[in-house]
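Input: a single structure, listed below in structure tokens.
Yeah, one chain of the complex is gone here, protein chain that is, but the others are all in their spots.
So, subunit A:
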Amino acid sequence: MRCPVAGPYDDDVWGAMKAGPSQEEIRRHNLGTLLRHVHIGGSMSRAVLAERMGLNRSTILGLVSELGSAGLVREELPRDTGRAGRPSLVVRPESDRVYVLAFDVGVDRLAAARIGLGGVFLDRREISVPAGRRDAGKVAEVLAGAALDMVDAAGHGTYCVGVAAAVRGMVRRPDGLVRAAPHLGWEDEEFGEDLMRLLGLGLPVSVGNEASLGALAEHLRGAGAGCQDLLYLHGDIGIGGGVVTGGQLLSGDQGYGGEIGHMVVNPRGGRPCGCGANGCLEAEAGERALLEAARRDPSATGREAVHAVVEAADRGDITARAALHDIGDWLGIGVANLVNVLNPRTVVFGGTLREVFLGSAAQIRSRINRIALRASRENLRLRVGELGDDAVLIGAAELAFSEILVGPLETLARAGA
């Protein structure tokens, strides 16, 4: 949000003390804020915008027309409301014109999507791949190929304004270096740089951790919408975590914060974890632990394998029930600790943990009720993710949109509009 603009408005009054924001900075900030409102909230009238932003209507009118002539928003009649009377115009984001590219490097699936302003999926490609080690350069090639295909199909008069990718690993801030993605065998990969070079769009590629981005997505558009303090647990090959506190995604000093899966819940005699420690939440409550406890082939991981256990338990399979019981208990222990430390309003279970939660909610909740502090837990809400498998991709898109929501006109100009 730092802006180098200094000008005639930086007069002596401010100059004597700390420089206040210039008129231009304020305007830029307001343009970004307005765009964010319609990007997240969908079409809304100028009156609603004025109320939400605490600005008068003529200021809003000016901002809307500026964004409108840039081609970022458009005013139109709302979709039929079914109500009588003359409806007022609504401000709508130009989803078809302005878009980002979002990538998700999954365990057994590479996904690329073209997502329009407002969060609309315009196009998507998915490539199934066998789980296991994979060369970062190759992954970047596949994704860039799919993306360029979509960019071509988008045609003239459309603008890509950002690119971001999600990986299951530790990502350094702010440069996006992937320090470690064990399931892919990656170490210190400049994955974002690779993608940027291959795409050749002149746009930097932001890289983020998959669960952090899932948290961001559920916070902005899913089960945690409107909730400023959110804990997100994402199950797939491991257990990833994302924390939103006070409306901000927790990143920590270098970006590695939120590794809930490696919170140690059972240090003495606990199961070995991929990270080298024993008794991490991921080791006790992850997919592999569930499948082993249910005496199923632990190499047959993935959504179907987890689903099969939950379904078997529902049909009365005692082993499957006991397994879910156990896993639920560990999840409850993990969440209860985090509830005491972070006091979230909402805990969201995403990825494969969605089904695990529904199949073991009694254990999870009971454990939380026994060990979390009463004041911290009494307004706690447990929810399943609403965005399903797309949470990570949507989160990546939001990361890619962050530039244009800060400086709409500058970012669009850079994109060549």
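Rule of thumb we're sticking to: a residue touches a chain if its C-beta (ideal position, glycine included) is under 8 Å from a C-beta of that chain, and two chains touch if they have at least 3 such contacts; residues count from 1.
As a working rule, contacts and distances are computed from a predicted model.
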>> Just to verify: the chain that's not displayed, which of "Sarcosine oxidase subunit alpha", "Sugar ABC transporter ATP-binding protein", "Phenylacetic acid degradation protein" or "Ring-1,2-phenylacetyl-CoA epoxidase subunit PaaD" does UniProt list as its protein name?
In response: "Sugar ABC transporter ATP-binding protein"
> Which one, A:Phe191, A:Phe357 or A:Phe401, makes contact with the chain that was left out?
Replying inline: A:Phe357
> Just one of A:Arg125, A:Arg173 or A:Arg377 touches the chain that is missing; which is it?
Replying inline: A:Arg377
> Pick from A:Thr59, A:Asn369 or A:Ser402: which residue touches the chain that isn't shown?
Replying inline: A:Asn369
>> On subunit A, where is the contact patch with the chain that was removed from view?
In response: 80, 82, 307, 310-311, 314, 354-355, 357-366, 368-370, 374-375, 377-380, 382-384, 386
